[in-house]
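Note that one protein chain of the assembly has been removed; the remaining protein chains are unaltered in position.
In order of appearance the chains are A, B and C, and numbering begins at 1 in each one.
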Amino acid sequence: MLALVYFAWVRESIGRDEERIERPAPGATVADLIAELAGRGGGYAQALSDPTKLRAAIDQRFVSLDTVIGDAREVALFPPVTGG
Amino acid sequence: MLALVYFAWVRESIGRDEERIERPAPGATVADLIAELAGRGGGYAQALSDPTKLRAAIDQRFVSLDTVIGDAREVALFPPVTGG
Amino acid sequence: MKRIAIQPQDFDVAAELSALESLGGGGVASFTGVVRGEGGLIALELEHYPAMTQGQVDRIVDEAMARWPLLGVSVIHRFGRLEPGARIVFVGTASRHRAAALESCAFLIDWLKSHAPFWKKEHFEGGATSWVAARAEDEAKAQGWKG
Partner (left out) sequence: MKRIAIQPQDFDVAAELSALESLGGGGVASFTGVVRGEGGLIALELEHYPAMTQGQVDRIVDEAMARWPLLGVSVIHRFGRLEPGARIVFVGTASRHRAAALESCAFLIDWLKSHAPFWKKEHFEGGATSWVAARAEDEAKAQGWKG
């Protein structure tokens, strides 16, 4: 299983802040995961249909969307950060 | 009369923090004044014989040593400042 | 000295500065961010990624300490609901060199803006809300420190 966590308007659109899914195929990237989740329609499609608005972290490290998920335990999807 | 004020090691060498002197000749610069004072010898010579180590203000404004004293009321002589 | 706190509650700026002053460096710089109450804003809600935030800020602070000769760094970032006038973030740095203290302080706040996993939601009078969009300018500033 792979843990997914969502933040900010990604979380609000999807309507949950975390979930667990079956591990994606070996070689799958974060972008592949996003496309698959967007295919669920509804809030997922609303939140995830435009990957240029999204950023991601794998196991609490920022990664680009073309990063292979590999044996990660947690993938986070969120908008660009606005700290400080 | 012209008021002179001294600070830091200039003041210490001269042994006083202020004095009043006859107005220098028209057209005299701060450098001319420094040379004249250094000519007094003793602490004056010690403090003022190397003008490259000195800075000046006329009526509470920094000036270069080639500035004409003109109708100034107060000339200050001191080392480069070390504030902050 | 390295102090990092990610917390909902306010903090004592004087105590943070005092700790940095006591390190003997001679120069302490700080930046404090405060909620602006403009355009009918009644509150800013800060969400963060708890499992990631501390580690990410820790790495940024380590990078600053490797890059400048710093004796101490203190970073505090609040989360939760903050009203206009409330402090959001504090960065304090201590060094023997005033330029190092000031530059590292600027570096840290720029990197927090674009690399700390926080998101801000604005709450306005009348109930409207809006997620603050990241500014390209902030990312450019953080990138400007590279190289």
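Of note:
Throughout what follows, a contact is a pair of C-beta atoms (placed from the backbone, for glycine too) under 8 Å apart; a residue touches a chain by one contact, two chains touch by 3 or more.
Computed from a prediction, not measured in an experiment: that's the story for all the values here.
For the chain that does not appear, the touching partners among the shown chains are B, C. Screening C:L17, C:A43 or C:M65 for touch with the missing chain picks out C:L17. Residue-wise, the contact with the chain that is not shown comes from C:A101, picked out of C:L70, C:A101, C:A116 or C:A142. Of the residues in subunit C, those that touch the hidden partner chain are 12-14, 17, 21-22, 24-37, 84-85, 87, 96, 98-99, 101-103, 105-106, 109, 141.
What subunit B contributes to its contact with the hidden chain is residues 5, 7-9, 11, 57, 60-62, 74, 76, 78-84.
The criterion applied here is as follows: only the chains that are shown with their structure count from here on.
In terms of which chains touch, the assembly is arranged in some other way, matching none of the line, ring, star or all-to-all patterns. Centres computed as Cα averages put subunit A at a distance of 72 Å from subunit B. Computed centre separation for the pair subunit B/subunit C is 49 angstrom, with centres defined by C-alpha atoms.
Between subunit A and subunit C, the centres computed from C-alpha atoms are 26 Å apart.
The residues of subunit C never reach two or more other chains; the list is empty.
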